[in-house]
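Every protein chain of the complex appears in place save one, which is left out.
What follows is chain A.
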Amino acid sequence: MKRYSVFAVAREAARYHTGWERAWKSPAPKKKYDVIIIGAGGHGLATAYYLGKNHGIRNVAIVEKGWLGGGNTGRNTTIIRSNYLQDPSAAIYEKARSLYETMSQDLNYNVMYSPRGVMMLAQTEHEVRGYLRTAHANALQGVDTRFIQPDEVKKLVPIINLDGPRYPVLGALWQARAGTARHDAVAWGYARACSDMGMDVIQQCEVTSIRQTGGKVTGVDTTKGSIDCDKLGIVVAGHSGVVADMAGFRLPIESVALQALVSEPIKPCMDVVVMANTVHGYMSQSDKGEMVIGGGADGYNNYTQRGSFHHIEETVRALVETFPMISRLKMLRQWGGIVDMTGDRSPILSKTPLEGCFINCGWGTGGFKAIPGSGWGMAELMAKGQSPLTDEFSLYRFREGKFIDESVAAGVAH
C-alpha cells in the first residue's frame, strides 16, 4: 500500500494524480475464509481490522450487500463521546474514544477526529442531578468529564440562549476530549487497511442464508455464491433481526428510523457539540460549515431509510429555541437510517446459540462513537472467546435481567 502524506500528494500532483492506486481491492470471493464478517459498516470493518492487527487472523472476508459504509456508518451525525454512566459502557466507549485519537495515524487515513468537546445541557433540576452522577461515575471510570456552570456554557457556545423562557440552562456535562470525526473516512480508512492486510472487502454481496451443520456455522450463501468459513460475525445493525433469523435465533431488537438534517453551510459559529436532551435535539457544525442536527428516533418500527417529518419539526423547534440565531438558516437535506434498538438501549456483542457465530449489534442511535472500541472487543471475543470489553454485553443478559440501561442518565443517546 502506498502511504498517504503531503509528499505523496505533491508527488502525484506532478503527474496530475494519475498514479493513485485503489484504496481497497475489489476481489471475487474465495471458496473459504477463516472468518467472514457480514456487514461492511464501521463495526464490521473495525472487527476485521483488529482481528488482523491484534490477533493475526487475516484470512478474512467482509461481505457487504451494498457499498461499504453505506449503512448507518455513512448516515450518522458523528458525535463521539464516552461520558456514559454504566461501567461496561464507559469502558467500551472510552476505549473507542481513545482509539479515535490516534486513528488517522494508525490507519494512515485522515478521519478528522476533532476533539472539539461535547456538552450535554442540564435544563431541569433532575438533569442536573443526573449529570452530577455521571461526572462522579466517570471520574472513577477514567473518563474525563466535568459539570460546568451556565457562564462556562455560554463562553464555549456564544450562540446559545441560556435563559429561554421555557427551559433555562442550569449547567452542562462537559467532555473536552469528545468530538466528531468524518464518518465516511472511518469506513474507508478501515477498508483500505483491511484490504492492505490481505483481507477481502466484497461489496454488492448480500448474505441470503447461513449454513450450519450440527449446531455449528459452516458458511454463508450470498448473491455472489456460497462461501465457507470457520467463524462468522454478524455486524449488520438495522438488519440484525433479519440476518439472525437466517442463523436460526431471535434477537431482542426493534428497528426504527432515526433522522438527521443539515443546514446550508455558513462560516464557523459553533466550535463544540451541544446536546439538549430535555428538548430532544443536538447540534454541531461540520468542518464544511453545515449545522448538523439530530434528535429522537421515530416512534414506530420500520425498514425504510426515511422518516416522518414531525420528528424533524420537533428537533428543529427545540434547536431554534436553544440557538435562536439558526432561525433564518435553511434546512438543506434530511435523511434517515435504520437503527437497531435493544430493550436497554445498550449493544449486544456476544456469542450466539449457533456455535462459531458471533453477533455485534444493538448500537441503536449511538454506535458511531464506539466503532474502534467495539471492533477491538469483538475481535478479541471472536479470536479468544472472551473479552473484558464485551463480557457484559452478552445476548444472555436479557434472560438474566442484567440490563445496562443508559437511558437512566439521558433521554437521547447519540
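Simple rule for what comes next: contacts are C-beta pairs under 8 Å (C-beta built on N, C-alpha and C of every residue); 3 or more make two chains touch, one makes a residue touch a chain; residues count from 1.
We take it that contacts and distances are computed from a predicted model.
UniProt records the chain missing from this view under the protein name "Sarcosine oxidase subunit alpha family protein", selected from "Acyl-CoA dehydrogenase family protein", "DNA replication and repair protein RecF", "Sarcosine oxidase subunit alpha family protein" or "Monosaccharide ABC transporter ATP-binding protein, CUT2 family".
Which of A:Tyr33, A:Tyr113 or A:Tyr190 touches the hidden chain is settled by the complete complex: it is A:Tyr113.
Although one chain is not drawn, its touching partners on chain A can still be listed: residues 4-6, 8-10, 13, 16-18, 20-26, 66-67, 69-70, 74, 87-88, 90-91, 95, 101-102, 104-105, 108-110, 112-116, 123-126, 128-137, 139-142, 146-147, 158-159, 164-167, 182, 184-185, 188-189, 203, 263-269, 278-279, 285, 287-289, 304, 306, 308-309, 312-313, 316-321, 324-335, 343, 388-389, 391, 397, 399-403, 405, 407-408.
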